[in-house]
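One structure is given below, encoded as structure tokens.
A single protein chain has been omitted from the complex, and every remaining protein chain is retained in its original position.
Letters A and B mark the chains in the order given here, with residues in each chain numbered from 1 onward.
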Amino acid sequence: MKVPRRLPAEAALGVLAAVYLLPVIVMVYNGFKPYSEIMTDVLALPHSPTMGNFTAVWRDMDVPTLFFNNLVITAIGVAGIVAISSMAGYKLSRTRSRLSWALFLVFALPMLIPFQTIMITVLKLAKTLGLSNSVVGLGLQYWGFGVPLAVFIYHGFAKTIPRELDEASIIDGATQFQGFTKVVFPLMKPTTATIAVLDVMWIWNDYLLPLVMVNSHKSTRTLTLAVYSYFGQYVSNYGYAIAALVIAVAPSVIFFLLLQKWIVNGVVAGAVKG
Amino acid sequence: MIGKKHGWESGGNFALFVAPAAVCVFLAFYAPFLMNAYYAFTDWNGIQRAARFNGISNFVELATDADFLGSVVFTVKFAVLYIAITNFLAILVAVLLNHKLAIAGAVRAAIFVPYILSLVIVGFIWSFVLGPGFQSLAASTGWGFFKVDWLGDLRVVGLTVVLVSVWQSLGFYVLIYHAGLQAIPKETSEAALLDGAGPATKLFKVTLPMLGPSVTSCFFFSLAASIRVYDVIVSLTRGGPGRATSSVTFDIYTEAFSRNRYGYGTAKSLAVLLLVVILAVVQLRKMKSREVEA
Partner (left out) sequence: MKRMVAALAIAVVAAGAQFAQTTTIKWFANANEYQDYYAQLIKAFNKVEPGIKIDLEVTQDDYPSMLKIQINAGNTPDIFNTMLGTEVESFADYSADLSSQAWVGEVLPSVLPDIKYQGKVLAVPVVQNGFGIIYNKKMFAEAGIKSVPKTVAELASDCKKLKAKGITPFGNGFKEWWVFKHIFMNFQAAQSPDVHALNVAFQSGKAKFKDNPILMSYFDMIDLFMEYSAPNPISTDFNGEMNLIGTGKVAMITGQGIWAEPGINKIDPKMQLGIFGIPVNNDPSKTKLVLGADHGWRVNKDSKNLAAVQKFLDFWYNSDFSKTYWTDMLKATSPIKGTKAANTSMNRDIQAYSDAGDVYPEAQIWATDAFHQKFGELTQEYIIKSKTKAQVIAAMEAAWAKIGR
């Protein structure tokens, strides 16, 4: 008897989801119109959908290089964030001391600092450390920027792993580090998946930091930066801009859809307990 | 317990586990922040090489800066509305989607998509929709809703900015609350049903209290997001009309870069940060005490 009663609920939810996404949908189908048609009536469906914007942009953008750069930056960034934040978050959560609490604050508070306020000095420091104008360098920089949220979430999740497990993992004379990597970390897979997805979404589509660090040379640019070159304050070629945007965002959307179910299980224990 | 050489509490291991992240965070945030803070005490304009020390005169000035104070007021209003609406809607949606409907996963994905798009793009889309889009719709439907100047009318523009920000980030919070709901032990929910509790009672007496920790996390995240709000303002309203939707970060950035008063802008950012850090520490302390109870 429950099945027929669910259908209207499902349909309603489906409609709501479509309405929620309407602005995005409108934007995407405008990518299939030539510029003059977009300017004439933005809400209308394309008269005769064309791939013209996409082919022009693909030719213009050197997508393979840009895609590769995005990939390297995101992979290095996310791998590093997960590795160092899982250790730190877990350890802080297990250690009950004033120092531990103070360090937790040290990790959490940077989330309150707007990046714009430190842009110049971040660039200066990055230059000194040899991390600017480099795709690998940018990936490394994301470690520091991604640690706050990741530590916050790992800190919360750690509570759901029984303490007995900590002791058990070093019973055969293994070091704490080995115990962590072999026993504890694998148990945190769902949380790791969560952080991985959130950070991939962020780093893949990030704009400001790459603009400051790697935009000077064609060889180091990211896909997202290339998109922004089509959006101007004074002039935007909307058709190209949208096409470029779709090309740039698509990989991260696909990644998200694929890992969606892992996130749910992960966030379960993650931020829930605080 | 602390200081035991080979147990989990030993100091050496503490450093090993925590140091890498600490070093990275220091280099990414604290070092640049401290290097930058110096400028708050100068009159540097952001271009010329020389910067003159001028003590605390920047701080004295910002206390009576009408634009800055206006931005603070706007940011507070924004934060209150954003935090309230986002968390309310996110809990509501998470609860609604908590039934085992096949479509629930797809809906959660749909709501999450705007979060993937950066705020500059989101602002761009909405300017289009609320501008030429709504004008088209007004012409074809004649509804008053579409005739309102959502981005230009002083009475509603602030709300527009809040709602667009909520639309963009809702998916993130829904995900966290959804997870929080999964963590409520089945026994507790079922026990409530056995006691004859209706859905509403179950919601208020069982579900919401157990979501407490999720609420405090999301509160912190949404507070941080409110302080940092900038991109959506630039692309939706440019801080206008006039300065009506200028947020604190927008004001600081404009001051530092567009008005060529980098030193003064930095002083403003320090003042804001001081206030916000106090607020955040208080909020996080509350969270910690709740953990002990749980």
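Points to keep in mind about this one:
Convention: contacts are C-beta pairs under 8 Å (C-beta built on N, C-alpha and C of every residue); 3 or more make two chains touch, one makes a residue touch a chain.
Keep in mind it's a predicted model, so treat the numbers as computed, not measured.
Summary of contacts with the chain left out: across A:59, A:98 or A:217, the touching residue is A:217. Only one of B:20, B:46 or B:114 touches the chain withheld from this view, namely B:46.
Which of B:62, B:129 or B:151 touches the hidden chain is settled by the complete complex: it is B:151.
Think of the hidden chain as still there; on subunit A it touches residues 35-36, 39-40, 119-120, 123-124, 127, 132, 211-212, 215-218, 228-236, 238.
Considering the complete assembly, subunit B touches the hidden chain via residues 45-49, 120, 127, 130-132, 135, 149-152, 154, 237-244, 253-254, 257-261.
Just so it is clear, only the chains that are shown with their structure count from here on.
Subunit B has its Cα centroid 16 Å from the Cα centroid of subunit A.
Only residues 2, 6-10, 13-14, 16-18, 20-22, 24-33, 35-36, 96-97, 99, 101-118, 120-121, 124-126, 128-129, 132-133, 136-137, 167, 172, 175-176, 178-180, 182-183, 213-214, 216-218, 220-221, 223-224, 227-228, 230, 249, 252-253, 256, 262, 265-266, 269, 273, 276-277, 280-281, 284, 287-288, 290-291, 294 of subunit B touch subunit A when the two sit together in their complex. Contact residues of subunit A toward subunit B in the complex are 6, 9-10, 13-14, 16-18, 20-21, 23-24, 26-27, 41-43, 80, 83-85, 87-88, 90-92, 94-95, 97, 101, 103-118, 120-122, 124-125, 129, 141, 143-145, 147-149, 151-152, 156, 159, 166-167, 170, 175-177, 180, 198, 201, 205-207, 224, 228, 231, 245, 249, 252-253, 256-257, 260-261, 263-274.
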